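A single protein chain has been omitted from the complex, and every remaining protein chain is retained in its original position.
Letters are used for the chains, namely A, B and C, taken in the order the chains are written, and counting of residues starts over at 1 for each.
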Amino acid sequence: MLQAYIPVLLVVAFVVANAILMLGLSHVLSSYRLTPTKLYPYESGMPVLGDARERFSVKFYLIAMLFIIFDVETVFMLPWAAAFHQLTDIRGLLLGEMLVFVGILAVGYVYIWKRGALEWD
Amino acid sequence: MGLSLPVGDAGTEVSTMSPNWVTTRLDFLANWARSNSLWPMPFGTACCAIEFMATAASRFDLARFGMERMSYSPRQADVLICAGRLPFKLAPVIRRIWDQMPQPKWSISMGACASSGGIFDTYAMVQGIDTIIPVDVYVPGCPPRPEGLIYGINLLQKKIKGESLLDADLRQEHLVGPDGLFQPARHIDEVSEPFGNSVHQTRSS
Amino acid sequence: MSGADDGPVSPSVAGLRARFAGAVRRAVVSCGDTVVYLEPTRAHEVLAWLRDDPSQQFDYLMDITAVEYRDEERPLEVVWQLRSLSRRQDLRLKTELAKDAPLEVDSVYDLWKGADWLEREVFDMFGITFRGHPDLRRILMWETYGEGFPLRKSFPLRGHFNRAEQTRQALAANPEAHYSLEELSIAAAYAELPPEMAQRLARGQRGEVA
Partner (left out) sequence: MSTRTIEVGLRTPTVDPSGAVRLEPLGVQLPPHTPVQDDLGGEHMLVNIGPQHPATHGVLRLVVELDGETVVRVVPHIGYLHSGFEKLGEYRFYNQIIPLTDRTDYLSPMANNVCLALAAEKLMGIEITERCTVLRVIACEISRIISHLVWLGTTGIDLGAFTPFLWLFQQRERLYDLQEAWTGARLTTSLTRVGGLMADIPDGFEAGLLDFCRTFPKTLDEVDSMFTRNAIWCGRTQGVGVISGPDAINYSLSGPMLRASGVDYDVRKDRPYLGYETYDFDVPVGEHGDIYDRYRVRLEEMYQSNRILVQALDRLARLKGAPINVSDPRVILPPKHRAMSDMEAMIFHFKQVMEGVKAPVGEAYFGVENPKGELGYYFVSDGTAKPVRWRIRPPSFINLACLPKLCEGVLLSDVIAINASIDIVMGEIDR
């Protein structure tokens, strides 16, 4: 059974090696001359006023959370679709199962819509 | 401009710092990679910026020389092209952008106004950006024709091909001195002396 | 080579003389354009009338600028160029400001919003203050420019200081030179500004270039 995982491990090893090689080589070859102005944030060439770590309105966070929820929902659909294609005998059960799953999330969607979380300004 | 041995013409003398074979091969590889993938930072201020846009557009394509990707942030820029005249109000801006560019970095002063103040010998104009930042290639012309700019870029590529990785002071950061000037004051006054037609323009009537 | 004084006087001059006898000093025609000289103190009143009066309707402010002549005795002139789009009429109004008195004139920002930057530029280049302008600062040179007012005839073409000093002052421009007082006060950077600069800004005073 272990046999099947060899190609996956090879790919992972190659990717890791490639990343380390590129970063390491460029780190070794490049010449670092750090000066205070170089570490200063770049804002179109002007002296920076204030900093970016300001308190942002909470609506940005809200929208990010909602996006993640519905994005994960679609991620769950992918393996389901693959399984649906192969397990032809229990298709009815699988379809019902997914409809229940989507239904629950649809209730959540209607709730946030009514509560006005999607209005932007 | 593919992978070819550097032409041994008089222009490129291989720097004497790398006696043995290994470093010259590494130099050659690094210089070939750097010179053919220069990412320009177009510091376009005035009319030369329009000529620079025409050079980057489809007719005089800059992509043939590997300068396809314009980088508008100094963090990924290799060569700062000062396209246009530089007033004193813009001097701290170009100085800060030059300091914020990582090594290795080069600079092209495009046009007569950037190289010597051009026709603007006035109170508001820097008389040549080499009093503010170090300049590698000066491109004459007002504005330089796209072919002129491309010739300047080729000169810079030839200069890069002649550099060596071991030569440490090539990559030194020349910062603004304690007296607030990049060049010694006497040198700036000498360089900014009015010359040619500017000498007679003191009387306004 | 004619061109100095020809062409008819603009009909507005008669209306102006009738309405503001004292304010109108003289009216001249130069190269076909009518030039009316006004009293500096009553200029704003005349301009408001020219804009609002139905018979004049000068609703379009073309340009505000200033002129300084080469001989010193002649006063500085502030020039307003008006145009009436509906009546297709042009009019140029001038006031003369003596050079020894403080150079001040009323701002026309309340009549034409377009005058905002034009007046700031005249202040930057000539040093003429416009009373009532909401935000009179330098617009072309940087805020703490220390060499004076460039377009005055006493100002040499290459500036007072030598090139090295000009370069040093330009490179030494700290945040104060590039930000207005308002922006400095809004930015949370106030805590990072050096204390003496903070007091100076609180008094609304810009720092001199060291």
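In this section, a contact is a pair of C-beta atoms (placed from the backbone, for glycine too) under 8 Å apart; a residue touches a chain by one contact, two chains touch by 3 or more.
This structure is a prediction, so every number in the text was calculated from the model and none was measured.
Trainee: Given the contact rule set out at the top, which of the displayed chains would the hidden chain touch in the full complex?
Mentor: A, B, C
Trainee: Taking the full complex into account, find the residue in A:H27, A:R55 or A:K114 that is in contact with the omitted chain.
Mentor: If we include the chain that is not displayed, A:R55 is the one touching it.
Trainee: When the complex is taken as a whole, what residues of chain B touch the one chain not shown?
Mentor: 43-47, 49-51, 53-54, 57-59, 70, 72, 84-85, 87, 89-90, 93, 97, 119-120, 122-125, 142-143, 145, 201, 203-205
Trainee: Could you please point out the chain C residues that touch the chain left off the display?
Mentor: Answer for chain C: residues 1-5, 30-33, 35, 59-63, 65, 67-70, 79, 81, 85, 88, 92, 100-104, 112-118, 121, 123, 125, 127, 129, 131-142, 149-151, 155, 157, 178-188, 190, 198, 201-206 touch the chain left out.
Trainee: List every residue of chain A that touches the chain not included in the displayed model.
Mentor: Residues touching the hidden chain, for chain A, are 43-46, 48-50, 52, 54-60, 121.
By our rule, only the chains that are shown with their structure count from here on.
Trainee: Which word fits how the chains touch one another: line, ring, star, complete or other?
Mentor: Looks like everything touches everything, fully connected.
Trainee: Please find which chain has its CA centre nearest to the centre of all protein CA atoms in view.
Mentor: B
Trainee: Count the touching C-beta pairs: is B-C or A-B ahead?
Mentor: Comparing B-C with A-B, the pair joined by more C-beta contacts is B-C.
Trainee: From the mean C-alpha coordinate of chain A to that of chain C, what's the distance rounded to whole Å?
Mentor: 56
Trainee: How far is the middle of chain A from the middle of chain B, if each middle is the mean of its Cα atoms, in Å?
Mentor: Once rounded, the distance between the two centres reads 41 Å.
Trainee: Contact residues on chain A for chain C in the complex?
Mentor: By the definition above, chain A touches chain C via 46-51, 54.
Trainee: Contact residues on chain A for chain B in the complex?
Mentor: My answer: residues 29-33, 35, 37-38, 40, 42, 45-47.
Trainee: Please output the residues of chain B touching chain A within their complex, sorted ascending.
Mentor: Against chain A, chain B makes touches at 30, 73-75, 93-94, 96-97, 99-100, 102-104, 165, 168, 171-173, 175.
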